[in-house]
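Removed from the display is one protein chain of the complex; every other protein chain stays in position.
Just so it is clear, A, B and C label the chains in written order, and each chain counts residues from 1 on its own.
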Amino acid sequence: ARAAAETPKVGGRLIMAGDQHGPNDTLDPILATSAVDYFRMRMFYGSLTRLTDTLGYEPELAEEIMSNDDATEWTFKIRKGVEFHDGKTLTADDVIYTMNRHMGADSVSKSASLVSMVKEWVKVNDYEVKAVLDSPNADLPIALGTFHFKILKDGTTDFSTAIGTGPYKVKEFKPGVRTIGARYENFWTEGGYLDELEHYGIGDSVSRLNAFLAGDVDAMVNLPPKAIKQVEAAEGKEIWALVSGAYVNIAPRLDMNPSGNMHMWKAMQQLQDRQRLVKGVLKGQGTLGNDQPINKAYFDYCEDIPQRELDPDKAKWHWDKSGVGSTAVPVVCSEVAPGAVEQCLFMQREGKKIGANFDVKKVTTDGYWGAVWLKEPIAVSSWNMRPTANIHMTLAFKSDAAWNETRWSNEKFDQTLLAVRGVTDPAKRKQMYCDLQTMIHEENGMSIPMHRNYVDAAANYVKGRTFVPLNNFGGAESPVTLWRDDSA
Amino acid sequence: MPKDSRTQDVIFEARDLHISARREDGAEVPIVKGVNFTVRRGEVVALIGESGSGKTTISLAALGYTKPGLEFTGGQALLLGEDVTGKTTDQLRPVRGESVAYLAQSAAATFNPSIKINEQVTEAPVLHGTKTQGEANEKALALYRALELPNPESIGARYPHQVSGGQLQRLMAAMALCGDPDLLVLDEPTTALDVTTQIEVLKAFKRVIKEEGAAAIYVTHDLAVVAQIADHIVVLYNGEVKEAGPTDVIINRPRHPYTKRLMAAIQPLPEPGQGNIALDEHLRDDPAIEVRDVDAGYGMGVGGQPAVKILRDINIKIERGQTMGIIGESGCGKSTLARVIAGLLPACEGELLLDGQPLPPALADRTRDQLRRVQFVYQMADTALNPRQYIRYILGRPVEFYTGLRGKKRRKRVEELLELVELPASFADRFPHELSGGQKQRVNLARALAAEPEVVLCDEVTSALDTIVGANVIDLLTRLQKETGVSFVFISHDLSTVASFADEIVVLYAGRVAEQGPTDMVLAAPHHPYTRLLISSVPEPRMGWLEEAAQTRAARSGIAGGVEMTEVGCPFFERCPLAIPGTCDKVDPPRLDDGHGHVIECHRELSELE
Amino acid sequence: MLSLILRRLGIGLITVLAVSIIIFFGTKILPGDAAQIRLGQEATEANVAAMRERLGLDQPVPMQYLNWLGDFMTGDLGTSLASDVPIVNLISDRYKNTVIVSALTALIAVPVSLLLGIMAAMFPGSIYDRILTFVSVSLVAAPEFFTATLLVLIFVFALGWGNAVVVGSIEGKGFFELIAHFALPVTTLGFVIASQLIRMSRAAVLNVMNSPYIEMAILKGVPKKRIIFRHALLNAIGPIVNVIALNLAYLVTGVIVVEIYFGYPGLATLIVQAVQTRDFVLIQGLGMIFCLTYVILMLIADIAAFASNPRLRHPK
Partner (left out) sequence: MSNPSNTEHFVAPFEEGVAFEELQDAPPRTGYRPSLTGWIGIAVVTFWAVIALAGPWLAPYGENALPFPDAYEEFQVPQAGAPLGTDVADRDILSRIMYGAGRTIGISLAATLLAYTLGVVLGIGAAVSGPKVDMVMSRINDAFLSLPTIMLGLVVVAAIGSSIPVLIATAGLIYATVVFRLARAIGMEIMVMDFVEAAKARGEGRWWIITREIWPNARMPLITDFGLRLIYVILFTSSLSFLGLGVQPPQADWGSMVRENLGALQYGQSIVPVLAPALSIATLTVAINLIVDDVSAHGGGRLSGRM
């Protein structure tokens, strides 16, 4: 939208460098795990809806989307004349097949929870499907615009290649190495301008940067914050930064010792060196966190909560009250996102000054989610942004949420969270969301010292970037719109 | 160097030559202290003297070479009139292998194992450009023939490991001679050889030196050999010339006390009647050790049999206080027999009795006391002594291990042992490499004695020693035997030494007993043809013996081209002048017993062997 | 000769078998659950259970081993737990890549380092020798990623020459492009193995230089060059070949840092990814491939040493 000033040119080739690639790279949308996967999915597949930069949705393969009044039944009219890469025309059967893979207890879909309220997908006719819900969900079309709901051809079981409706066809797919897409001539709409789009995985950020600066690749994800200055100084290179709600945090389990000690976690919150994390670690590519998950990237952000700062005096006061003294407090850290380890180290350093003894245990990233996360009394975590505040808080803060990291239980919070889904009055809605955020800020115990931007970099001839703040490369939406401007 | 050197008469001259070792701290240790001698064309000058007296060092000086760690510190070494001591390697390169050639003690070690013989033999003249490869090949072939090597046409195409030690030694001579050098430097070229082989090699050397008109420096400690080959003798002791003069004078009329002692220590020729007088005072009912019908060999074959069988039907009895000499050419199984008795190589057949009691064949099954009573003195003192242990420890350990002495007592016992082998007590604080070869050999012996054994297996304990030290060791053994009644199995290929020391002799050939019996009887006729060959091959320390021996050697039986182990028949068949084709090679020889414990295994009648 | 090869092959087979046991049960000590990791942070219990069953992780371990070994014998390395792709497919391309870069490195680094090492042996204790010792030890001591960084900074950024990352395939590239393609990783790897080769060949030649036959050659007036290259080197081949083989095995298996740094899709990065994703089957497959490579390289080294030794070649 914002870049629409120029008319895209057709042709050329771009190499986009991703990270985190590995042998588990996949062409099966329901198994996609990384930004690399998401980008690839977008190259080859389409989805019913597409997310907008402001995290609304617009129709894509579904021409028209309608619901009943209480949002318990959604009807999707499927666009006619859309062809898969093998020439088959898209019909309701394909959609039903795709959606059913997310259904049922044994589904391995990573986003099954987003559609868990759907009771059934019904084929109305060849070009219309209906979702019948157990409970209302006004956000269903937004959910369907996210990464895992890419539309497959009916009956697809072989994912060694991808037959989708996306702007590119698979030319080469090597897990852990690269993906090459060739332009799909019959793409149903504008987009897919390049002759070839290559997505190349370079796990090491320094190497990725080298490759980018040397011109071996045209764009890269996750520019290390420390390299920002250098890229800014380099000729013909641009930074693609996108403010988002992604954050890193330290979660104390309220139901364990010593993390359940309120004064202790309050002291921890006061010990966060937020300025240094944002300025020093993120080099300004982030925003101060306020110990609650919603920031200004979300529609429902509450601006009224005062910013918490590094305050050794308050921290000391709490620490002394907590009675923990100089007993070592284990804090398990892992490099799960930029700044995740630093937040621990900074806290440890500041803590030392007030007599707190944090024992930082750095563990490896691999296995972290299975072995450590949600199990240790105090551990770090990292979250991507979700399309809505409600989805995120439901996932991570509701008392009965599986991923309720602190095991905080607050009836009022739970009720408000449910109630707000049906509220249409903007003022009331704003108030309720502010309440929710304040509750977390005050009571949840979580330290959220910073939100990080998605920071990528590209050569200046790479055009057509997108701005969906859910992931790198503009929410991994850019494959459709990327084009190469050789006149730049 | 001018090639018209042919006209020069003096080929080499050492003038007040000094060579020193340079110590780590920079101090000089003189090794050669002002040596003078001259080598003229057509002459062989022998350097003799005890081990460590500087013979090798001086002879290498003729090539302008010192071993690493040594350096020239004075005087001159004039090769064809030019001093080679101050020259760089590059300056010397054209001279070495061309004007002067070197022949080392161990041919096996000095041949490059990875290069074919012919290339090594012809290398020097071809590299120096004095001969084309073709000419060099022709010369080499002529030399192979002259040196009586088997298959002269093809032997050059072999690798060093594919020919026998004696052959290699002769090939080494061919290598030295191939470049038509003016001076040959021969460093103990026959010390490692059997008497039978030695005689052939000596003959070849002598002829070639005379025919080629070369001069030679000949290093040895074997006076009998010197008598055969040298025109002049230089006697060295401790880096100084003690006496020098024509061979005849030095051998027959030595004047310097050291030379006299050297001459006096020469073992008499093996003849009947000189053997040790056995003492009966230590005798018991049972022999100290008895070997019954023993077969043994190496490797794992089928059915508990060894892959290569070396020893067959060995029967030996050694009384207490007596010595059993075992002789035979290299490879005939002498060490193997000792190893069987020592338990290092369990026999596959037969049994051993120690003092009448069965002795388990394998080490592991023997008791500590049995181990103590049978001690083995290794052939090579170099590898038998742990280079990282002090002598004190090497001797102290068995003392403590077997007798339980500790502390002061143990130290005292070590000093006694050193004294016993005539080494000063201060040697206890040395490492083996700080000892000369003879000294090492004596420590090696002392270690066996530390166990206060009843049977000592001495494997070539005197071969590496000069006459004086060798004689001292024999005296020592004799004295011990008298005092303690210990029995010796004395292994040697040196018949003279065995003859003077042993009470009984076993002659081994290809793992079998060719002849055995009391010393006097074995040395007197009738002989097994092989025994006769051995006896006649022992060089006599008088000039002209070699030429006579070449004419009259009873059995012109040739050189062992490596002893062959045969399955049937008499193994000596190939070389035997009295062989009966069709019988000797097909049927195992019978044991001829003259009734006095003298046994000969031969198809011929005793009378035929007189 | 043949019997030696057979013997060696037998030993190799036993090694492979031992490796199979070690890696199969070794991977079982890894914590974490392939299904969990594959599904990631956001999977539910039910999802994980479903995945476990699909991957056959619910069978008893010895059963799994036997099945796996049987498959391996028939050339089937199984299917990646993490991605459903046959292991053979995952490995084959990368194996090729690794072999290419290892072979290139070996072709360049081995002769150069041997020459340097041998020259050091010709002048032990000389300034040249000391400098070479110094440089080669410094080279070993420099972490690979440090060397790589310096090379990239100097060549790619300062001189504008070569690729910082080995992107794309080699097909269809011209000679000079190929050089640019491989120059930096090959140089880095070369540095890694060169130092050991230099030191080893120096030591091996020096060791031979103590032999009486070298002394004999000196006394025959043989020129220095010939002493080294004909007399000494021939006898030092055995140990040198052995070290070369070990280094090649290292190149094939151990160049992880270089691969990561240059984004080169070889086997080593696959190891890391396999361990990180707890892709047990992939780890096992890789282990077997490495072991086979090692065994084959050692076999070649043995044969080379054998061929260079006339005592073995022509037994009496």
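Heads up, the rule we're going with is that contacts are C-beta pairs under 8 Å (C-beta built on N, C-alpha and C of every residue); 3 or more make two chains touch, one makes a residue touch a chain.
This one's a predicted model, so the numbers in the text were calculated from it and none came from an experiment.
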Partner chains on view for the chain not depicted: A, B, C
Touch with the omitted chain, as defined above, among B:187, B:222, B:243 or B:520: B:243
Per the touch definition above, residue among C:110, C:218 or C:301 touching the missing chain: C:218
Listed residues B:145, B:210, B:409 or B:433, member touching the removed chain: B:433
Residue among C:99, C:142 or C:179 that touches the chain left out of view: C:142
Contacts of subunit C with the absent chain, listed as residue ranges: 11, 14-15, 18-19, 22-23, 26-27, 29-31, 121-125, 130, 133-134, 137-138, 140-146, 149-150, 153, 196, 199, 203, 205-207, 209-211, 214-215, 218, 224, 227-228, 249-250, 253-254, 256-257, 260, 268, 271-272, 275-276, 283, 286-287, 290-291, 294-295
Subunit B residues that touch the omitted chain in the full complex: 15-16, 21, 23-25, 27, 29, 34, 36-38, 40, 43, 45, 52, 65, 68-69, 89, 231-232, 237-238, 240-246, 249-250, 255-258, 261, 342-344, 363, 366, 368, 371, 376, 378, 380, 383-389, 397-398, 401-402, 424, 430-431, 433-436, 447, 451
Hidden partner chain, residues of subunit A it touches: 206, 209-210, 224, 226-227, 229-230, 275-276, 279-280, 335, 341-342, 345, 348-349, 360-367
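To be clear about the criterion, only the chains that are shown with their structure count from here on.
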Central chain (by mean CA position): C
Most widely separated chain from subunit C, with each centre as the mean of CA atoms: B
CA centroid of subunit B to CA centroid of subunit C, Å: 50
Cα-centroid distance, subunit A relative to subunit B, in whole angstrom: 88
Intercentroid distance (Cα basis), subunit C paired with subunit A, Å: 39
Sequence positions of subunit A contacting 2 or more other chains: none
Sites on subunit C at which at least two other chains make contact: none
List of subunit A residues in touch with subunit C within their complex: 15, 22-26, 28, 31, 33, 105-113, 159-160, 174-178, 200-204, 206-208, 210-211, 213-214, 216-217, 365-367, 369-371, 373, 402-403
Interfacial residue positions of subunit C with respect to subunit B in the complex: 211-213, 215-224, 226, 230-231, 234-235, 308-311, 314, 316
In the complex with subunit A, residue positions of subunit C that touch it: 30-33, 36-44, 46-47, 49-51, 54, 80, 82-85, 90, 93-94, 149, 152, 156-157, 163-165, 167-168, 260-263, 265, 269-270, 273-279, 282
